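For this depiction, one protein chain was excluded, whereas all remaining protein chains were kept in their positions.
Coming up: chain A.
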Amino acid sequence: MVMGLSGSGKSTLIRMLNGLWETTAGDVYIDDVDIAKIGDAELREVRQQKISMVFQHFALLPHRTVAQNAAYALNIQGMEKEERLKKAEEALEMVGLKGWGDKFPAQLSGGMKQRVGLARALAAGSDIMLMDEAFSALDPLIRREMQDQLIELQSRLNKTIVFITHDLNEAMRLGDRIAVMRDGRIVQIGTAEEVLNDPANDYVAQFVADVDRTRVLTASSVMETAQFVVNAEAGPREAQHTMREKQMAAAFAVGRRDNRLQGVVHDKDVVAAVNRGDQKIEGIIDTDVSSVHQDTYLADLFAPSAESPLPLAVVDDDHRLVGVVPRVTLLAAMASISETLHEAEAATAGTETEAVTTEQGGAAS
């Protein structure tokens, strides 16, 4: 992810990566080959085999069909017509344009054209993809859809993608690492959370000020340790003891070894079980418990949090209980975020922002 204001050199950077524009200083290595130093023919070879590009305004060939466009890179690589059209069809299918191969670009909507651009780059089969504001020309809904599609494709194809965007939320959503550029320089590289919580300078702080943090920060960054947990195989007395100690009306029941969330036990059931003389609480576990995955964005925690009488249980991929988010914690996190926002808007004093971030970090630990 490369971001920066207009004119900060993002397009310049990406065009140097595939040698469209020459560097005045520095080297660009692709698989140990310095592309600034090789001849034209070799450079074309590298572009054909190793690196492909998706353009902001799609850059399709208007006089060729969608299928021919998708096959363009393969055409240049010298692949036979039938084979390349077959591959192009596969790529089109990947981006959800199966059956559109015979149309011309003029017959497609903006989102579909960009998918053809994506299919063209995918069909090339190169390991590196350069995307210069590839989604900027799309309207928000389609853009969202394309982002989801890219995330989905990336989870299967695992390419190296250099993605340029103006849109911070897009960068945060798609990017593993984000580079922020200014005046032709990269001023910070880091994960979304690093850039948000620890901006390298005021410029970056200001730049990320209006990021919707609730769509970047996840449950795992605000969750707390679950205090009221009982072993699902324990007896009712032990459960009663835990609940009395923590002064809670209910407790999460987790598996003894795997720590998987099985449900909650409620105080009156526990008391009844004790009175009946039950040996295990298994029978009284209420499995109807709301839990959220640890990677859920804060924005998506509100609804379940509002509905749940208990703090939200946070689980990992294996449904293990990793923490809880009490409603008050969520609200506190939100408050500190909006505070950060206001301060950043009021032209950021770095220290104040830091103070708030620490507070927020405190809430997270």
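Odds and ends about this structure:
By our rule, contacts are C-beta pairs under 8 Å (C-beta built on N, C-alpha and C of every residue); 3 or more make two chains touch, one makes a residue touch a chain; residues count from 1.
Please note the rule applied: contacts and distances are computed from a predicted model.
The chain not displayed here is annotated in its UniProt record as "Glycine betaine/proline transport system permease protein", chosen from "Carbon monoxide dehydrogenase small chain", "Glycine betaine/proline transport system permease protein", "Pyrroloquinoline quinone biosynthesis peptide chaperone PqqD" or "Oxygen tolerance".
The residue touching the chain not shown here, chosen from A:1, A:16, A:53 or A:314, is A:53. Across A:105, A:236 or A:311, the residue that sits in touch with the chain not pictured is A:105. If you put the hidden chain back, the residue from A:61, A:151, A:272 or A:331 that touches it is A:61. Although one chain is not drawn, the whole complex shows that of A:72, A:163 or A:207 it is A:72 that touches it.
By the touch criterion stated above, the residues of chain A touching the omitted chain are 15, 18, 20, 43-49, 51-53, 55-57, 59-64, 72-73, 76-77, 103-107, 120, 124, 130.
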